[in-house]
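Left out: one protein chain. Kept in place: all the others.
Showing subunit A:
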Amino acid sequence: MAADKAIGPIRRSFAPWNDPKARPFIEFRNVTKRFGDFTAVDHLSLGIYEREFFALLGPSGCGKTTLMRMIAGFEEPTEGHVLLDGQDLVGVPPYRRPTNMMFQSYALFPHMSVWDNIAFGLKQDKMPKPEIAARVEEMLALVKLGPFARRKPHQLSGGQKQRVALARSLAKKPKVLLLDEPLGALDKKLREETQFELTDLQMKLGMTFIIVTHDQEEAMTVADRIAVMDHGKIVQVATPAEIYELPNSRYVADFIGDINLIEGRLAPAAGNGARLECAGTGATVETSQPVEAAPGSEAWFAIRPEKVTIGLEPPADPTKNALKGTVWDIGYLGDVSIYHVRLATGATVKATIANRTRLVERPITWEDEVWLSWSRDGGVVLTR
């Protein structure tokens, strides 16, 4: 338990990306990768720091896997440089790179036992036999697979295979561990357990982990920082909380979690923050987060459903940070209810209410006229 307590402060204070003196451990410098006419990665620059748990997040085809395969050495950049600890990796074959990868399909060697699978990489390094045996035992203990050492991969369940693959990729103690959709094949419950195991493991081993995933919840759970990608470019790199609370674009806002987007035009700001005239409703939105765009330009107000308050009475100032609408639909999910409220413009705004008491009679029900309101800190104004 003492070890668990120590993790908290380290986690909280770990932020080398805010330190101007820190040098990235892995660096992409203006990297482009083309496959024929298709551009998988487009003039991309990115720095990943030592001991960081970094997630590459995006839909399929956004270039995240290509980016990871360039670190592993299975793809070479068409242009640009990939650096590891200051050294250019371009031209170094995969079998000479100090990185190891855990494959999406696990890629366990079917003709070898669990033990031999884990020992495979160590044997390539010509490590003495007693040391190999010790390391394999250590890895088996780490992933709790000791009794399965003599089994072949086809004699294991999905979760066990996943742990063998993890042990095999960790056995050489690489500087960087690459995880390609490592939990995709597991069922939901096992996946959630494994996510927390992965973060613990990464803290314990002090390695740099890079994970590729299309599952935003997975990225949020495990990563120190997330890079959201689209069409070979990085849209935003930030901590999970920043990505969720302060998305820099509609793409990021929409990709991570659920969000309401209300269209409008920027108005001159009063004091700090931003001001937006919502189209068609006459309502004004004020946020505490400033934007860098000229008044009059097109913009969107983005607010998460759980930050919208729903009520039958109008708020104190119904012209600011408030909208009127009609309850269109209610989704009851047990822990929360989602209200779909239709505005006069025809747009729908979602508001989530936590169900703190047993819901026998709803105070607000279908076709009620309601007021939606939120605080200045609730949402952000996006200009792209």
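As a convention for this text, contacts are C-beta pairs under 8 Å (C-beta built on N, C-alpha and C of every residue); 3 or more make two chains touch, one makes a residue touch a chain; residues count from 1.
Keep this in mind: contacts and distances are computed from a predicted model.
Not every chain of the complex appears here, and the one that does not is recorded in UniProt as "Putrescine transport system permease protein", selected from "NADH-quinone oxidoreductase subunit J", "Putrescine transport system permease protein", "ABC-type dipeptide transporter" or "Phosphoribosylformylglycinamidine synthase subunit PurL".
Of the candidate positions A:N30, A:S45, A:T78 or A:Q155, contact with the unshown chain belongs to A:Q155.
From the set A:R135, A:R168 or A:R225, the residue in touch with the chain omitted from the display is A:R168, counting the whole complex. Touching the missing chain, out of A:Q124, A:N272, A:S297 or A:T365, is residue A:Q124. Residue positions on subunit A in contact with the hidden chain: 72-74, 93-96, 99-101, 103-105, 107, 109-111, 120-121, 124-125, 152, 154-157, 159-160, 168-169, 172, in rising order.
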